[in-house]
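In this view, the complex is presented without one of its protein chains, the others remaining in place.
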Amino acid sequence: METKVLHIKENLKKPEYFVYIILAVMFTVAVIASPGYLQRAHMSGLLKTASFLGIAAIGQTFAILLGDIDLSVANTITLGNVLGAQILMGSDANLGKAFVIILLAGILIGAGNGFGIRYLKLDPFIMTLGMSSVIEGVFMIYTQGAPKGKTSPFMSSLCRSAGTGVVTGVFLIWIVLVVIAIFVMKKTTFGRNVFAVGANKTAARFSGINTTKIYFIVYIISAVLAIFAGFLLVGYTGTSYLDVGVDYNDNSIAAVIIGGTAVTGGRGGYLGTLAGVMLMVMLVDFLTIVNISEAGRQMIQGGIIIILLLLYNRDKASH
Amino acid sequence: MTKVLKLMKEEKFKYKYSGVIMAYLFLVLFMVFIGMFDDSFFTGRNLSNVIYTAFPLVMVSFGQTICLLTHGIDISLGMILSLSNCVCIVLMKPDEPLGWVTGVAAALVTGMVCGLINGILIGRFRLAALIVTLSMSTVYGGIALYLLPMPGGSIHKGFAKFLRGKLCGIPVVFFLLLIVLVIVRAVLNQTPLGRKIRAVGGNYAAAYATGIDAVRTKIIAHMLAGLLSAVGGVFLAAYMYSGDPTIGSSYSLRAIASSIIGGAVFSGAVGDVLGTLAGVVILTLINNMLNLLGISSYFQFLLQGIIIIAALALGSLKNVNR
Partner (left out) sequence: MAEEILRMSGIYKSFGGCKALTDVDFACNRGEVHVLAGENGAGKSTILKILAGLFEADRGEICLKGEKVKIRTPRQSQDMGIAMVFQELTLVGEMTVEENLFLNMEPVRFGVVDRKKIRRQAETVMEQYGITIDLDAIVCRLTVAQQQMVEIIKILLHDPELIILDEPTSALARKEVEKLFQIVRNLIEKGKTIIFISHRLEEVFEIGDRVTVFKDGERVDTKLVSEIDTDELIRMMVGRSLQNIFPPKNTQITEEVLFEVKELTGKALQQVSFAVRKGEILGIAGLQGHGQTELMNAISGLYPLEKGEIRMKGREIKVKNAKAALKNKIALVPSDRKTEGLMLGLPVRDNLALCSLGRRARMGVISASKEKAYIDHSVKSLSIKVFNVNNPVASLSGGNQQKVVLGKELGIDPDVILFHEPTRGIDVEAKNEFYNIMKNLAKQGTAVIMCSSDMMEVIGMSNRVAVMYEGAVTQILEGEDITEENIMRCAMGISV
């Protein structure tokens, strides 16, 4: 077992590319094994689910590139979902209002995380976990435990595929964000600075990078994207649920790690995460098809992260 | 008295116990404050209630303090509590005279095995403690859900009666708590193992150079933490008369907060379970106070989050200034 693990690891020189081979293999197997896999409705659904996770995973990729993590993603998504539905109340007239409030809430959460990490000197893990319970308190008070409201026609239309294609509005939004995210990571000074801070915070500071600013921007990006993922989910779920975001912490982290971004920071990127997102969505889809229980799903999802950590980062990671 | 004063002036004493003393000072002031506000606070009934609510958190927090001492952390302790809680209920034979033995023993072993797995992943494979225990937390939660899909089951009546019973008007668990406190404190402060744990946490390279098996030390620390969390899980099974696969979810974060309030630090080697105990009581009393004041449970969610962040921030800032 030991030698086998090492052997596989040797071949994973570039996990962010290798993951596409896994994806291709899994896709082929799935297509062969289940006849209806390529059907329009199924593919459209798959890509739609991937979009929500994919949008949330952009922020998570940034956070993990910094060598941190954002554990407030899940509850931020729920907050976006709850706020969205309750403000929209089924009418497109409220779209503008919902958009502004949700954007502000996202910025507030991200800035809060940044503040806690940089000025209160809290470990990012702890800070975002604490923020998570604050957000939970907020949406519990807001909904009094029973979320109300519902989607508007426009939000629903974003989740319906146009004509006979598999492409939905949310999918298009995701693709646009993918292009922007990859561009920002690879081609801009901000992207380079994120990698630099993630690789070596002290050296980054010595090189004149304003690390505090980088932290704030990254966590604001993460929170804003997560809260909008939750908002978009309103169109998908129709109404809002208090546990709509629950799985997104584990799944977004798993997608990023599958995609080859190192948990120690400074290595990886969204290209890998993209494949990671598709793999996670296919896996969840598969588990639903074979009708596995919630218990089994949790075990598999948690286990996958551990196995991947063992494969990718065995000698690199340390707390 | 002069001896005590002299001791308090000593540098070693100040360094080791400043956090603990602060925690107790705060605790006493806080209790006086609540006592003035509410007459029902210092009633035996309320105080026993506080002990019952605090007990499982004390166990998990002691475990967390041990992990923090090694410069580690274990986010999965809450879910280890859930899992051992379910194991205990599932294997319990409520109708046999000694039917509680298998359940309790299996639960404790479960806790240790979970700790062992965490310890191996963190110590041997050198994975980041936070992310590993976060993921393992999902796995343990899944297993708990598999064993007991819905809250329920039943407990051995005699066993529950014992744990909920009183001795001279004081809850039995209070004595249990004191025993655990004495043992854990002795292990951490008086034995070679305790010194190794702190050495590994304080300066890994130095500990290694001294020939300490750092991997083994970390594994043992996580096993102890798992075992203590399992004790909490067993108690909750008896206290609630049933099992619940999600009962532990909020414990991990609160345990970290209690440890930090009690003077432990994230950077390892510093901390004392005596302080952690004060930390737990403070957090429990805040809850107790919010209940007595009749604040809605939704607001309590929010306040708890803010209080925990504030407490942890105080801890971190104090550590930075050190």
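Per-chain residue numbering starts at 1, and chain names A and B are given in the order in which the chains are listed.
By our rule, contacts are C-beta pairs under 8 Å (C-beta built on N, C-alpha and C of every residue); 3 or more make two chains touch, one makes a residue touch a chain.
These figures come from a predicted structure and were not determined experimentally.
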Given B:Leu83, B:Val173 or B:Ala207, the correct residue touching the omitted chain is B:Ala207
Pick out which of A:Leu158, A:Ala196 or A:Leu308 touches the chain that's been left out of the picture. A:Ala196
The one of A:Gly130, A:Gly266 or A:Gly302 in touch with the missing chain is A:Gly266
Tell me, which residues in chain B touch the chain that this view leaves out? 10-12, 15-16, 186, 190-192, 195-196, 198-199, 201-203, 205-207, 209-212, 268-270
Chain A residues that touch the omitted chain in the full complex: 187-190, 192-193, 195-196, 199-200, 202-210, 266-267
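Simple rule for what comes next: only the chains that are shown with their structure count from here on.
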Where the CA atoms of chain A average out and where those of chain B average out, how many Å apart are those spots? 32
Which stretch or stretches of chain A touch chain B in the complex? 69, 71, 116, 120-123, 125-127, 129-138, 140-141, 144-145, 250, 253, 263-264, 293-303, 305-306, 309-310, 313-315, 317-319
As the complex stands, chain B meets chain A at residues 71-73, 75, 121-122, 125-132, 134-146, 149, 250, 253, 256, 266, 296-306, 308-309, 312-313, 316-317, 319-320
